[in-house]
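All protein chains of the complex are present and in place, except for one that has been dropped.
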Amino acid sequence: MSERLRIIEAVRETLREELERDDGVVVYGEDVASAGGVFRATQGLADDYPDRVFDTPVAEAGIIGTGVGLAATGMRPVPEIQFQSFLYQGFHQLAQHVARIRSRTRGTITCPMTIRMPYGGGIHALELHSESFEAGFAHIPGLQVVFPSSPAETKGLLTSAIRSPDPVVFMEPTRLYRSFREEVPDDHEIPLGEARVVEPGDDVTVIAWGSMLRETLDAVEDVDASVEVVDPRTLYPLDTETITESVKKTGRCVVVHEAPRTGGMAGEITSRVNEEAFLYLEAPVERVTGYDVPVPMFAREDAYLPDAERIEDGIRNALEFN
Amino acid sequence: MSERLRIIEAVRETLREELERDDGVVVYGEDVASAGGVFRATQGLADDYPDRVFDTPVAEAGIIGTGVGLAATGMRPVPEIQFQSFLYQGFHQLAQHVARIRSRTRGTITCPMTIRMPYGGGIHALELHSESFEAGFAHIPGLQVVFPSSPAETKGLLTSAIRSPDPVVFMEPTRLYRSFREEVPDDHEIPLGEARVVEPGDDVTVIAWGSMLRETLDAVEDVDASVEVVDPRTLYPLDTETITESVKKTGRCVVVHEAPRTGGMAGEITSRVNEEAFLYLEAPVERVTGYDVPVPMFAREDAYLPDAERIEDGIRNALEFN
Amino acid sequence: MPEEESAQFSIESVQVLSEDESVDEELVPSLSDEQLLELYEQMKRSRRLDERAVSLQRRGELGTYAPAIGQEAAQVGSAFAMAEDDWIVPSFREQPALLTRGTPPHKILQYAMGMEEGAEIPSGKGALPPAIPVGSQPLHAVGVGWGEALQDRSNVAVTYFGDGATSEGDVYEALNLAGVYDAQTVFVCQNNRYAISTRLEKQTDAETLAQKAIAAGIEGIQVDGNDVLAVYRVVQDAIESARNGDPVMVEALTYRRSMHTTSDDPSVYRESEEEAEWEARDPIVRFQVYLENRGILDEETKATIENRVESEIGEAIDRAKAGREEIDQADMFEHVYDEMPPELERQFEAFGGEADE
Partner (left out) sequence: MPEEESAQFSIESVQVLSEDESVDEELVPSLSDEQLLELYEQMKRSRRLDERAVSLQRRGELGTYAPAIGQEAAQVGSAFAMAEDDWIVPSFREQPALLTRGTPPHKILQYAMGMEEGAEIPSGKGALPPAIPVGSQPLHAVGVGWGEALQDRSNVAVTYFGDGATSEGDVYEALNLAGVYDAQTVFVCQNNRYAISTRLEKQTDAETLAQKAIAAGIEGIQVDGNDVLAVYRVVQDAIESARNGDPVMVEALTYRRSMHTTSDDPSVYRESEEEAEWEARDPIVRFQVYLENRGILDEETKATIENRVESEIGEAIDRAKAGREEIDQADMFEHVYDEMPPELERQFEAFGGEADE
């Protein structure tokens, strides 16, 4: 029985179903239990699963590090990091252990952990509440990096993430948490590593994920061309095939992300498109991204974030290149 | 009066000169004083500058975090992180404070800190002693990322780094520390952000930095073509102009790095080459990189690391593409 | 050995003005009437700023705001004990301390308007800016206190953080490094019982937070954080000690009477009885009664102070809003590096900015 849900509700329902389905699942993080999370993503879960939903001290290295141990005992840790930037406090545990314990032990100890966290700007929050470091995470072998962009996508991807035998960095677009509802099917799994062609088109391919997908769909409405919009959904593994097939068809490509330009995932996608579809490319891969500046505080945040207008410009650049 | 030095000695001499020149310089880190560093980069400095060369506890967040405070009081912290991967313990201090305190305060508080650390493989060390996360660092606005590739380069770049008003992540190629000597001029400054054409050529451009530059120079000897070798030296800022001028001339480009392929700096360089020299490109930008696996322990490390042979193959691929 | 005690420790707790308004006269710090009134006025100023800020936020004029209501004594008392050139290293709820150290209220409001202007340190010293990552700032204070010592200056750094922050490894590293480096640093931990919704009992099994200092081999002491005289006294001693290279951690026992931030609703996780109990222990009321009893504060003075505070904050609000009208979006490119690197310059141009030079 499907329901019309917001992203935040889809997160909650998925967590509830996975807690129910698998009694190894443990949901924990700062303010996750008694308050139900600062965005209320986990509201009510502690009432129903008091033994597997926990408030933790303010200690992100501890949240990630203890997860490695929980996983070793056979549990499936699903920690929440309150905002993406605070994962940095536990970055060493992520890079040195979560990502590596499988290879360190030749597969004899694994870490099926799903680290949920809100990422990105657009809600006029405090400093360091708006970052998106996906490129850094995708650069760490052993991790999977997943971006839902709608309620149904959230359900399908989070379900797969929690059931995955390998760790997932699950980036939830803060500003879409409550922005719209969508029909969310029951029992919905979307395999990690499969991109989605959101809108088919022939003239240009636009690749966008998370909250930037919404901006892109807005932008596309105002562009006088046939635009194919691809949501990679997972940045590692990255569905190179769907992306390059699209570019082979359109010959032109735009990549959109919130993160600063230099070192962002647009570079990686450009490389893959070059490698697989070079002879089809009629224009350089266009990047529409955040600037190489720290996301400013909110009085200037809107100027930082790519929006429909900048995406339109990017699409036009790609279309007009000769 | 120039001298023939190894990289490790060039580091030491530069630190000594900067300690002498500017009494705000403070050199500190694990085992840096009494033992002179695990590679002896700081040997003898504590004898001559006992008030500004310190051993620290094993606490990388502390090393980086206290540097922010030292800098605020007017000092120039030059911490050593024992191996690059252990900077992860202080990643949050780097990303949240070192990189941001200038923008957070509109330039009223700055952080002229140079974080030195050995990076990369090739010395058959323990796990997590061989990583190169430059792409992650270059993706953090506010940082500069610098790679010396020879003793003279080390002197010139480290001098500029320490004198820079902004923070620098200074990545020293472990396996070149003692591998060769070179004439090192006195009073040598190389501006950050200027690439170097190491060997001129016409058929293909190869971009490599740090220890991979040496492998590249070896590879080039065996390639039957005129290869232009460019060492970007700093990955942020990145000298796009020198790189794209070269590619405009050669029409073909190979990027070499030790880090895993996905999310590595080759992607960024590919993007910039696409953006600036698309119409000159006769082949996709070829990537010769580490694999998307954690650098294995040393029994398999050689298989992981790009070497002259893989670089040669990459060059041939670029040359043969039609 | 064989089985012996190898080390012993204890934690002291200090109070000067008790909740029933009895006073330990021996412990009363020697402050002039003017100074006592200044303490009072700073607390009032801060309270009023927080109240106005919360309603401004409700009207959409400010972003997320973290009021310090209930914590005024802990902050004003400690900041008042600092000497002119000492450094304050705040986290993100330090309005009372910042005001006491001279930050103009319009700057605090601009920070809450999402403007970096509010975090400028015009002199480049004496303060670090507010910063959001919990527990990350004490290390900076250790760096400052160490740097001052290395340069043979006697200034200390006083840093503020919460009960929740003590769970972060950084805070422990800071305490430990302060001990090792003889850093001229005072750690003021405001134990306001909550980290957002999470009660202190869920942060640690330690019976006091001051005992975290034992792990670092430095002095730890508790003080009634709602007693401005006790806070002043204890922190003054701590500063004196730190000036001589012996860092101290002070746990100020207080209570966050209001919401965590304007995004928070405390009724979800705590009872109004608890809030009422702490209302009765309000630090401003307690000090006011003391001043009245000592005959320092009469109705007229009170009214003068209230009026002054009211008009100052009114002006600050106007000034903050006026500043907001003038901001240049392109500024975000200006302060990332000393010199704008070429890639950023290109982005800046694409943005529509024009280079200064």
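Of note:
Just so it is clear, A, B and C label the chains in written order, and each chain counts residues from 1 on its own.
Basically, a residue touches a chain if its C-beta (ideal position, glycine included) is under 8 Å from a C-beta of that chain, and two chains touch if they have at least 3 such contacts.
All of these numbers come straight from a predicted model, not from anything done at the bench.
Take subunit B: the residues that touch the chain left off the picture are 30-31, 34-36, 38, 55-62, 85-86, 88-89, 124-129, 261-262, 291-294, 296-304.
Listed by residue number, the positions of subunit A touching the unshown chain are 26, 51-52, 56-57, 59, 61-62, 65-75, 77, 92-93, 96-97, 101-110, 141-142, 144, 164-166, 193, 236-241. Touch with the hidden chain on the side of subunit C covers residues 1-16, 18, 24, 27, 167-173, 176-177, 179-180, 202-208, 210-218, 222, 224.
In this section, only the chains that are shown with their structure count from here on.
If you draw each protein chain as a dot and join the dots that touch, every dot ends up joined to every other dot. Of all the chains, the one whose CA centre sits at the greatest distance from that of subunit C is B. With each centre defined as the average position of its C-alpha atoms, the distance from subunit A to subunit B rounds to 30 Å. One inter-chain figure worth recording: subunit B and subunit C are separated by 40 Å, centre to centre, where each centre is the mean of the chain's CA atoms. Annotation for subunit B: residues 92, 96, 103-104, 141-142, 236, 238 touch two or more other chains. Across the assembly, subunit C contributes 116, 131, 133, 136, 169-170, 331-332, 336, 341, 343-344 as residues in contact with two or more other chains.
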